[in-house]
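What you see is the complex with one protein chain gone and the rest in place.
So, subunit A:
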Amino acid sequence: MHPVRKKRLLVITVLVLILSAVVGLVMYALQQNINLFFSPSQIVMGEAPRNTNIRAGGMVVKGSVTRHSDTLAVAFDVTDFQHKVTIEYRGILPDLFREGQGIVALGRLNEEGVFEATEVLAKHDEKYMPPEVSEALKNAQSSMDENHASTQSTY
């Protein structure tokens, strides 16, 4: 083969090898590490998968935070003002975690429908609302309005 062509072939072979390895790696890693978001309503309706890493979020229900007396275990409810889901967490909550505040938790839904969180995120700006949470609240609000409208129309 012509030396220039031979070299090009070499470069292309190396490129193809590297790229296919990377694409494989990326596909695999993406499949393992995508965390879908579910609102409390979706979770209560049974739309969320069990024992898979997902994210859940909403407003922390006032007065729902209960702490274990000896350990760092804590449980609280989050709501989209339609349904509530209980989240359990063991560890230190972020500074901006407060009742009435929007949060997002990462973890798994167990068989009892309790969300076991491995990470709880509250954003570093008190004005900031996680977009997922604000959208979930909006959806819940609009479905509430629809229900309301339909009940009215039956009268």
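Following the convention adopted for this analysis, a contact is a pair of C-beta atoms (placed from the backbone, for glycine too) under 8 Å apart; a residue touches a chain by one contact, two chains touch by 3 or more; residues count from 1.
Here is the rule we use: contacts and distances are computed from a predicted model.
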item: The complex's invisible chain, by UniProt name, from "TRAP transporter large permease protein", "ATP-binding cassette domain-containing protein", "Heme lyase CcmF/NrfE family subunit" or "NADH-ubiquinone oxidoreductase chain 5"; value: "Heme lyase CcmF/NrfE family subunit"
item: Sole contact to the chain not displayed, among A:Ala75, A:Leu96 or A:Val114; value: A:Leu96
item: Given A:Phe37, A:Phe76 or A:Phe115, the one touching the chain that is not displayed; value: A:Phe37
item: Residue numbers in subunit A that touch the chain omitted from display; value: 4, 7, 10-11, 14-15, 18-19, 22, 25-26, 28-30, 32-37, 53, 55, 67, 69-72, 91-93, 95-97, 104, 106, 123-128, 130-132, 135
